[in-house]
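My questions all concern the structure below.
Shown here: the complex without one of its protein chains, the others still in place.
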Amino acid sequence: MNHQFIKKLYYGDIPDEPGSGAAYIAKADTAAWPLWEVFIRSKRGLDHKHAGSLKAADATMAIENARDVYTRRQEGVSIWVVESKNIHASNPDDAESFFDPAEDKVYRHPSFYELPDEVKHM
Amino acid sequence: MTTIHQFENDFQDKIDQEAKIEPKDWMPDAYRKTNLRQISQHAHSEVVGMLPEGNWITRAPSLKRKAILIAKVQDEAGHGLYLYCAAETLGQSREQMIDDLLSGKAKYSSIFNYPTLTWADMGAIGWLVDGAAILNQVMLCRTSYGPYARAMVRICKEESFHQRQGFETLLVLSKGTAAQKEMCQDAINRWWWPSLMMFGPKDSESTNSDQSMKWKIKRKSNDELRQNFVDMIAEQIKLLGMTLPDPHLKWNEQKKSYDFGEINWEEFWNVVKGNGPCNKERIDARIKAHEQGAWVREAALAYAEKKNKIKTVSAA
Partner (left out) sequence: MQQINFILSLADANLILSQRNAEWCGHGPVLEQDIAITNITLDLLGQARNFYQYAASLVNQSGNMPGNIATEDSLAYRRTEREFKNILLCELPKGDWAQTVLRQFFYSVFCKGLYTQLLQGQDAQLSAIAEKSLKEVLYHVRWSGEWVMRLGDGTAESNQRMKQALQFLWPYTGEMFMPAGFENNEIDLASIKKQWLSQVRSILEEATLQLPAGNIFMQSGGKKGIHTEHMGFLLAEMQYLQRMYPDANW
């Protein structure tokens, strides 16, 4: 037994000892449901926020699954779902050219401008 | 030109600065694999963990207890789901992970291979097993992989109710009839040692430096977490008026924590290897659910495709 290399046995390091291998013949599930991203508006006036993902056969089911999975504790008043494959994302490798140029444009932020105290509420 | 070495340095810099790693970021292959393994084992543990408690849903002794237990087991399904989704961001499908679980290739926490024999086991699992799990999970909320950390934040929020309801279940039994008190003590006796085993082998059993700690996937050692757990439970059990089945359990004034006896490591390794009392039942139950659900999943997909086609045709 080579468990001197094992530090923990909590999730992740439970060793692959043979023994409990069941008589199950692994077969690729031909009926895998697509993955959906779920966005929830937690209360009126707020944006929809990414809550997580789930599997569903179609959009109707995805919304209902989202209701059952992500709003069991009254977390939402509105749900959006979108199939994960339809999300286009920026490339993390472009992060520097995408986001760093905004760093020195402090003049975009209201606190950049010093106004006399007499001007209230601007 | 960027070399692998630079990638690795940048990666470790991010980790050292406590920045989270996100799915599309570059990451060492071993980091991806380690996370995938850990998150999927965690997901499997949640799903298999539904079974021992699910056992008692139809026999819960009051309508209130029944509702609480159903909600709790359902939460575990939710946690399994969050975790499978987090693992999927690393490039393996849930179907593949489930196949690995059912064929015995992937593992889950050994604790769920113990049987639930009386109603008091529902309390003992909530208090001891979930209590042990929470110590680990609170730590995992700060783990370096973003999707895992976010799933854990959501899970910990829901999990805190589990330990409380477990303790309260035992509290009621401890104030009940003689038979209930006996049931309560018996459940604690049976679940105490397996709960301690949940934290894994002693730190001294390990010889190599732990890459997982460096990558901040994990943040505390087995013995550290186990000691925290013992100190917490040894105090809480006084409120129950019950005892822990360990003659060596004693407060150590010097180190300001409890000393406790030796875990039966032979039993520990045997349960890990599949020789626990319920290993076979648990996996068989999951296989049955998966195989008997296949036609349902196929039908839903076939129906969705039909409806999609109709929509496409009418749009054309």
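Each chain carries a letter (A and B) given by its place in the written order, and its residues are counted from 1.
Everything below uses one rule, namely that contacts are C-beta pairs under 8 Å (C-beta built on N, C-alpha and C of every residue); 3 or more make two chains touch, one makes a residue touch a chain.
Not measured: the values here are computed from a predicted model.
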Out of B:15, B:47, B:133 or B:155, which touches the unshown chain? B:47
Where B:3, B:17, B:204 or B:292 are the choices, the one touching the absent chain is B:292
Using the definition of touch stated at the top, determine which of B:91, B:115, B:176 or B:241 touches the missing chain. B:176
Of the residues in subunit B, which ones touch the absent chain? 47, 50-51, 54, 57-67, 70-71, 73-74, 77-78, 80-81, 84, 119, 172-173, 176-177, 179-180, 285, 288-289, 292-300, 302-303, 306
Interface with the unshown chain - residue positions in subunit A: 33, 54-57, 60-61, 64-65, 68-69, 72
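Throughout what follows, only the chains that are shown with their structure count from here on.
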Okay, in this complex, where on subunit B does subunit A touch? 22, 24-26, 34, 37-39, 41-42, 45, 74-75, 78, 81-82, 85, 88, 93-96, 98-100, 102-105, 107-110, 136, 150-151, 154, 158, 197-201, 203, 205-208, 210, 212-213, 217-218, 221-222, 225, 269, 272-275, 279-280, 283-284, 287, 294, 297-298, 300-301, 303-304, 307-308
Quick check: in the complex, which residue numbers of subunit A touch subunit B? 1, 3-22, 24-33, 35, 52-55, 57-58, 61, 69, 72-73, 89, 91-93
